[in-house]
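The structure is given below, and queries will be raised subsequently.
One chain of protein is taken out of this complex; the other chains stay put.
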Amino acid sequence: MTQKGQNKMSEPVSALNGRSYDGFACVVETGLQGMITIRSDLGSKPLSKALKSLGVSVPKMRSFAQADDVMVAWMSPDELLLLCDHARARSLTAQLEQALAGTHALVVDVSDARAMFTVTGARAQEVVMKLSPIDFATLADDEIRRTRTAQVNAAVWRSGADQLSLVCFRSVAGYVMGLLEVSARKGGEIF
Amino acid sequence: MLILTCPYCGIRAEETELHAGGEAHLKRFGPGASDAEFETYLFARKNPKGVHFERWRHSAGCGKWFLAARCTATLEVFGTYSAQTTQPPKHILDAIKAKRPNWEGLV
Partner (left out) sequence: MSTRLSKGGRLIDRATSLSFSFNGKPMHGFAGDTLASALLGAGQSLLGRSFKYHRPRGLVGSGAEEPNALVSMGRNARFEPDQRTTTTELFAGAELKSQNHWPSLNTDIGEINDKFSKFLPAGFYYKTFMGPRAAWKHLYEPIIRHSAGLGAAPKEADPDRYEQAYTYADVLVVGGGVAGLAAALKHGAAGKRVWLVEQTAHWGGRTPVDGGQIDGLDPQAWVDQTLTRLKAMPNVTLRTRFMAAGLHDHGYVIGYESVGETAPDSGKPRHRLWRMRVGLTITATGAIERPLAFAGNDVPGVMLASAVRDYVVNWAVSPGDRTVIVTNNDDAYRTALALTEAGLTVPAIIDARDSAIGELPELARAKGIRVLEGRGIARALGRKSVTGVQICAQAGEGGAVEDIACDCVAMSGGWSPVVHLWSHCGGKLTWDDSHAMFRPDPDRPPLGDQGQAMVQAVGAANGMLQLQDVMAEANVPAFAEAEAAMSAVWLMPAGAGEALKAKAFLDFQNDVKVSDVQLAAREGFESVEHTKRYTTLGMATDQGKLSNINGLAILSDALGQPIPATGTTTFRPPYTPISLGAVTAEAKGDLFQPLRRTPIQSWHEAHHAHWEPVGQWRRPYTYPRGEETHRDSVNREILNTRENVGLLDASTLGKILVKGPDAGKFLDMLYTNMMSTLKVGKCRYGLMCNENGFLMDDGVVARLSEDSFLVHTTSGGAEHIHGWMEDWLQCEWWDWKVYTANLTEAFAQIAVVGPKARMILERLGGMDVSADAFPFMAWQEGELGGIPVRVFRISFSGELSYEIAAPASRGLELWEVLVDAGSDLGVMPYGTEALHVMRAEKGFIMIGDETDGTVIPQDLNLNWAISKKKADFLGKRAQERSYLANPDRWKLVGLETLDGSVLPDGSHAPLDGFNANGQRLLQGRVTSTYYSPTVKKGIAMALVHRGPDRIGEEIAFQGENGMVACRIVDQVFYDTEGAKQNV
């Protein structure tokens, strides 16, 4: 079964390698995305200092804050998720760990534990309406909503005027892509 | 299908986003406890028709456990509150008494 000279990869690959689908909205697996989980007292000074050095402040409940190259989202009263370039995640994890050394905190690179999608188009919301119990009328522009997408957990936020972003676990990326595809099929427009 | 507001993230979560965890305010008995105490801890559960205190986890959300006081007969929710407490806080008890004046209290 071993084939010598098999075409081998030497680059990291995301769960679905950028698969996309065009329906009444466009669904894209966005490829590699750096993600860092930070668990800490969110009021801690070293934390706000560390984030400040990245250009962001500690987000309020359910909101996210963005700078040029990072985004930090509130996950729970003692957890943040930092999004950054995939290649930078390892070093940034170490940098944050260093910054929080001496405090009770956990910083860990979870980039590869996740898959990320965008749903783009004027009707993007109608795709996610079919899968998640989100009241979009109450979802603020800077809010991240942790919920479920059909049978798996996910987080959803508005990443543009006509765009939603969605994060789920890597192992169910294929399932979530399938859900988004069937929900975005032409003819399934809701309004 | 119930709606409970998670006190940690403020989401009015529907039951499919939650995981039920049974009766709240149980006292753990470990080594050294009598058989009777241990039996009560493991097996004796209240099953009231009326005011009840329960554990719920916002499992498809912020992941936090919280506690809820509700009426098992009408499903009215008197309030949700932090899991980091051994007794229902006063504002929850007040809310219950306001709506159920005849409630005999935690027994």
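Each chain gets a letter, A and B, in the order it is written, and its residues are counted from 1.
Quick note on the criterion: a contact is a pair of C-beta atoms (placed from the backbone, for glycine too) under 8 Å apart; a residue touches a chain by one contact, two chains touch by 3 or more.
Just so it is clear, the structure is predicted and the values come from calculations on it, not from any experiment.
By the touch definition given at the top, subunit A reaches the unshown chain through residues 1-2, 4, 6, 8-10, 12-15, 32, 37, 39-40, 78, 86, 90, 104-106, 108-114, 126, 129-135, 137-138, 150-152, 169-175, 178-179, 182-183, 185-188, 190-191. Where subunit B meets the missing chain, the touching residues are 1-3, 14, 19, 21, 28-33, 35, 38, 41-42, 55, 57, 59, 63-65, 71, 74-77, 83-84, 99.
Heads up, the rule we're going with is that only the chains that are shown with their structure count from here on.
The distance from the centre of subunit A to the centre of subunit B, with each centre set as the mean of the Cα atoms, comes to 32 Å. If you check the complex, the residues on subunit A that touch subunit B are 61-62, 75-77, 79, 133, 145-148, 153. The touching residues of subunit B, counted against subunit A in their complex, run 8-11, 14, 16-17, 59-64.
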